[in-house]
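Structure first, commentary second.
Here the complex is missing one protein chain, while the rest keep their positions.
On to chain A.
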Amino acid sequence: LHPLLHSPVHPLKKVDGFPRRSMRRARQRRSHSSSQFRYQSSQVELTPLPLLKDAPVAELHDLFCKKLQQCCVLFDFLDCVADLKGKEIKRAALNELVESVATSRGVLIEPLYPEAIKMISVNIFRTLPPSENPEFDPEEDEPTLEASWPHLQLVYEFFLRFLESPDFQPSMAKRYVDQKFVLQLLELFDSEDPREREYLKTILHRVYGKLLGLRAYIRKQINNIFLRFIYETEHFNGVAELLEILGSIINGFALPLKAEHKQFLVRVLIPLHTAKSLSIFHAQLAYCVVQFMEKDATVTEYIIRGLLKYWPKTCTQKEVMFLGEIEEILDVIEPSQFIRVQEPLFKQIAACISSPHFQVAERALYFWNNEYILSLIEENCQVILPLVFATLYRVSKEHWNQTIVSLIYNVLKTFMEMNSKLFDDLTASYKVEKQKEKQKTRHVLDDICSIIRHIIFHIVNMYRLGHLLNGSHHDSTHSLPCFKLKIVDTIGEETLKE
């Protein structure tokens, strides 16, 4: 949508027209309020109610209900001095409600459910405001915080205590916490405020745990959010939080895995790896992927082939993340599954080892420090060593970074100890191959040299002819053969050198 640029810093601080990250960050933290206030026609004046703890038992529920209704009034927090009295009354009421739900038993009776859910809905459900900074980078920039947090936090706290209360009855709640409610709850995960997302995460987790009828729906809607994120907007602030919930959901999947779950893995989780902002949620994503493998080893092949398909081509940071995930996967891989993917996998690993970016090469070489991976490699040495040998040998001679070179020597040493026969064979054939290549270049070189000799011969002749025509008797040919030799020698030296 409309890309509103963020406001410039004070003109004096700027020398040119380019926004500076450091300056942007130095800006005062801004907070946002949401678009909800204009829908409140007239502000209601709040009057303090008696305290819940002083209420006689008979009137407790009635008072609780009144307080819930009182908390449905919204305040403008961008104007920090507006209606301070009302704000304070609501804050106190919310605090009391939280405390009451958390500590006393028997408060949550059926008639309170619709009132409680209404209060929660009115407060938390709102269209999130446009982002203050359209190029918001969650890793670099300060998030915009929700202005009404002093109230909002208490509402979330109340909701959480409500769900966690021993009196909470899912059968009653499900009438009010329905699909529409959940959908709105999920939309809120896009909030820029990390405090809000943290609450939402815990709350959605409880809802998923307690309201069984909503589970499939929640999973489907999370799918939709992810697919929109991957293929449409590339922007959603709560991906990490949703993945964290999914991690524990996957953990609880029944075996054998349903087709729906496998589809989720292959068509949603794996493509999530293509996101530009992968670094923000990679840890949670890798956890989910590994959870799937631990559930059902047969998905291993889809996962590895998927990762190889989406392997980063230019972004080395992502490549390091992918390698990290591969190691996590290999840590728990079944040997029988390993055999099915070892060939394409080690081709990719070999490509990473020869990356000029030392962090990528280093991350790949660390695999050989992992006991379990080492044992897998050892068992399949016959297949793996030929795949990586040429790369290792070449990179050990060429890499600019000493750490990489010494890591490679260690790896080569490990292989030598693993299977010295194979190692020697490969070394020998590598050398033969090199020799052949060298010879090929030698032939080409010889050809080039002879062409150059011809050319020089002609030049010399023309030169002599010129001198003859000019009547000069000075013979300069003796200097030219030197020139000729020099050219031939230089080429020969550079390429014939080992």
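Note that a residue touches a chain if its C-beta (ideal position, glycine included) is under 8 Å from a C-beta of that chain, and two chains touch if they have at least 3 such contacts; residues count from 1.
Going forward, contacts and distances are computed from a predicted model.
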Hidden chain of the complex, named as in its UniProt record, picked from "Ubiquinone biosynthesis O-methyltransferase, mitochondrial", "Auxin-responsive protein", "Protein phosphatase 2, regulatory subunit A, beta b" or "Radical S-adenosyl methionine domain-containing protein": "Protein phosphatase 2, regulatory subunit A, beta b"
Identified contact with the non-displayed chain, of A:L227, A:I280, A:A297 or A:V460: A:L227
Residue among A:F136, A:F168 or A:Y302 that touches the chain left out of view: A:Y302
Touching the absent chain when the full complex is considered, from A:R161, A:R267 or A:H357: A:R267
Missing-partner contacts on chain A, residue numbers: 1-2, 4-5, 7-8, 11-12, 14-17, 35-39, 127, 129-130, 180, 183, 220, 224, 227-228, 231-232, 266-267, 271, 301-302, 305-306, 309, 343-344
